[in-house]
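Only a single protein chain was left out; the remaining protein chains are all shown in position.
For reference, chains read A, B and C in written order, and residue numbers begin at 1 within each chain.
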Amino acid sequence: MTLLPYLVAGWIFLVGLYGLVTSRNLIHAVGCLAVTQSSTYVLLLAIGYRDGGTAPVFADIPTDARVVDPVVQALTLTDVVVGATVTALLLALVIQLHKRHGTVDPDELSELKG
Amino acid sequence: MSTSPGWLVAAMVPLLCLLPVLWFVVRGEPRNRLVAQNLAQLLTGFVLLLTAQGFGRSTYLDLALVLAILAPAGTLVYARFLGGLPPAPLVRWTAVVGVPATVLPLCVVSGAGRETVKLLFIGAVLLAGAWVTSSGSQPSSEPEPDGTDGPSGSEPSSGERAAKRD
Amino acid sequence: MTRRGRLLLFLIAATVTTVLLVGAFVELPDFGTNFHPYGDRAVHAALEHRTANAVASVNFDQRALDTLVEETILFAAVLGAVVLLRQVTGERRRPPRPARVSPAIRRLGVLLLPVALLVGLYVVAHGQLTPGGGFQGGVVVATALHLLYVAADYRALERIRPLGPYEVGDVVGEAAYVVTGLAAMLGGSTFLANVLPWGTLGTLTSGGTVVVLNAAVGMEVACGVVVLLATFLDQVVEIDEESDGARPGTGESR
Partner (left out) sequence: MTDPLIAVALVLVAVTATAAVLNREPLRQALVLSFLGLALTLLFVFVQAPDVALSQLAVGSALTPLMIVLTVRKVARATPARHAPEEDDAHDQDGEADR
């Protein structure tokens, strides 16, 4: 259990990259990028976990409770939102590319431009 | 805060049910995938309700509330773009049996108060959403009748482009 | 590069990365460790400023400048998507056709819409107390508006969603964040310092500027996501390519 979360994060990262490299459809590639991004969430939150801790939200618990690390949670929150906007921008680019060149296959696109 | 393991053990049941549902989302027939996705949202709702009690944090209930509201919206929007939603008795029965079986014991434990009202509200929204989405919807009537999905994939104009490809 | 060559290159790179990652993971603090020096200090600082949600405190108080940059990324991405997907020459707009929707779905949508809007606003407003905040609530509000699209049809959505005000709202949210920071400077403190009275821990107005910045972010995210979704929906439902000669132009072209 001490290594499992980190290994899962590493696995998601590599499997997402594999999808990106072998993708034959840019929309699928954007989806793979979203998968790759989620590995960072898993890694960050795994580092911030504390055994027996609870969320650092003190509305309904005493202020000396044992809590997990809020810094990595704030980082991950930022990460999630930026990830979504990057996805949106990339998808807009894919639509635009498709309008220009009539394809979403990266190989065909590189043949067009050389 | 105090964790109560009993509720966390109970949460394990819907959590483990997600594994076979995942199989249907990934490899099921095209029409069943959306149903499986709908079922996954329902099961996730149960896990969220049970763990909120299990971790002894009533503020975690907000998650179940947001899920209950977003789930039917997401399913119906997909149904519109993926070509209709078939009727799903499995989802309906899971909701009819599962929602009371999850919410009522939680209400008994939390006693009368704001939390119980919230629990009952979440249960009602989950049930209503699952009931409506499980009764199915007409195939997509989007402006574009020749949808992306469906077996009829060949149109005359595609011929020359496909030829250019190889 | 051929596909096979690319895959080979990836496999070599992946092997090296795997070795490096596993080496790094072994050296990381164990999962569930009790050693969180930054976390402990952040919690202490959050409680000092009477902010119950330590995550909101880190985002909107201790690292408020980073969140400003993140807001700017969001703003730029929405702007970029709108510019990329605007209607260009050779495209025409067609009026969307009304959709058939079953009465049960329509009723559900009509019931859920106000509830979803309220829940979204609740999540934004309680950001400094309970899990949630501007980001999460903003997305919920934006998605809720699009519920009406499901419940009725696209024309109804366009009636309650004139895009102009939402674009303005996006800008106002971003501007409010900067103005709050500048106001702190005018008050003789540093940019984005928490200068408002902190209040009592656990009340709706506690946390000082966290409340203001949270609301600003909520507004920007909600409006930004509405504009973003509307841009994508526009492309799908209304804008059509006129070239290809597939459909003879009946509508006016621009």
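FYI, a residue touches a chain if its C-beta (ideal position, glycine included) is under 8 Å from a C-beta of that chain, and two chains touch if they have at least 3 such contacts.
In this text, all values refer to a predicted model and were calculated from it rather than measured experimentally.
S.K.: So which of the visible chains would the left-out chain be touching?
M.R.: Listed by label, the shown chains it touches are A, B, C.
S.K.: Looking at the full complex, which residue from C:Val43, C:Val82 or C:Val123 touches the chain that isn't shown here?
M.R.: Residue touching the chain left out of view: C:Val123.
S.K.: Since one chain has been left out of the picture, which residues of chain C touch it in the full complex?
M.R.: 3-4, 53, 55-56, 123, 131-133, 135-136, 139-140, 143, 225, 228-229, 232-233, 235-236, 241, 246
S.K.: In the full complex, which residues of chain A touch the absent chain?
M.R.: 1, 4-5, 8, 11-12, 15-16, 18-19, 23-25, 27-28, 30-32, 34-35, 38-39, 41-42, 45-46, 48-49, 52-55, 57, 67-68, 73, 76-77, 80-81, 83-84, 87-88, 91, 94-95, 98-99, 102-104
S.K.: Footprint of the hidden chain on chain B, which residues?
M.R.: So the residues of chain B touching the missing chain come out as 3, 5, 8-9, 11-12, 15-16, 18-19, 22, 25-26, 30, 33-34, 37, 40-41, 44, 47-48, 51, 54-55, 57, 59-60, 62-63, 66-67, 70, 73-74, 77-78, 81-82, 144, 146, 148-149, 151, 153-155, 157-158, 161-162, 166.
Just so we're on the same page, only the chains that are shown with their structure count from here on.
S.K.: Answer with line, ring, star, complete or other to describe the graph linking chains that touch.
M.R.: Per interface graph, the chains form a complete graph.
S.K.: What chain pair has the highest count of contacting C-beta pairs?
M.R.: The chain pair with the largest number of C-beta contacts is A-C.
S.K.: Can you work out the whole-Å distance between the CA centroids of chain B and chain C?
M.R.: Once rounded, the distance between the two centres reads 23 Å.
S.K.: Where the centres are mean C-alpha positions, what is the separation of chain A from chain C, in Å?
M.R.: That pair's centroid distance is 15 Å.
S.K.: In chain A, what residues contact two or more other chains?
M.R.: Residue numbers touching two or more other chains: 55, 57, 59.
S.K.: Could you list the positions in chain C whose residues touch two or more of the other chains?
M.R.: In chain C, the residues touching two or more other chains are 130-131.
S.K.: Considering the complex alone, what residue numbers of chain A touch chain C?
M.R.: By the definition above, chain A touches chain C via 1-7, 10, 13-14, 17-18, 21-22, 46-51, 55-59, 63, 67-74, 77-78, 80-82, 85-86, 88-89, 91-93, 95-96, 99, 107.
S.K.: Where on chain B does chain C make contact in their complex?
M.R.: 59-60, 62-63, 65-66, 69-70, 72-73, 76-77, 80, 125, 128-129, 132, 135, 137-138, 141-143, 157
S.K.: Hey, which residues of chain C end up touching chain B in the complex?
M.R.: Listed in rising order, the residues of chain C that touch chain B are 94, 96-97, 99-102, 104-105, 107-109, 111-112, 115-116, 119, 123, 130-132, 136, 140, 143-144, 146-147, 149-150, 237, 244, 246.
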